[in-house]
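For this view, one protein chain was removed and the others were kept in their places.
Let's turn to subunit A:
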Amino acid sequence: MINEKRLAAHEALDLHEIINFKTLGLAKSKLMQGLVFDQELRQLMEKDVQQTQQAIAQLQAVYAESPFEAPVPEFRPTPILN
């Protein structure tokens, strides 16, 4: 085995799904705090934000061992607007 440290393809794909799910959840839990009225609910969302930030950082570290890992550009490669 040359790449024992590398993740298997199916593992990396599952990480891809979990990371995207967590990223979207992080955005929602963060942004919805500006809309929520109930302060207890807001605190619970903030707890989710804190936990998810950590979870994403840990997942990202493992994702770096993905077989399709690549250098990340500073910006999105192609502009969306003309």
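A few notes on this one:
Simple rule for what comes next: a contact is a pair of C-beta atoms (placed from the backbone, for glycine too) under 8 Å apart; a residue touches a chain by one contact, two chains touch by 3 or more; residues count from 1.
Heads up, the rule we're going with is that contacts and distances are computed from a predicted model.
The listed options are "Paraquat-inducible protein A", "High-affinity branched-chain amino acid transport ATP-binding protein", "Coat F domain-containing protein" or "Sugar ABC transporter permease", and the UniProt record of the chain not shown names that protein "Coat F domain-containing protein".
In the full complex, subunit A touches the omitted chain through residues 7-8, 10-11, 14-15, 17-18, 21-22, 25, 28-29, 32, 35-38, 40-41, 44-45, 47-48, 51, 55, 58-59, 62, 65, 79, 81-82.
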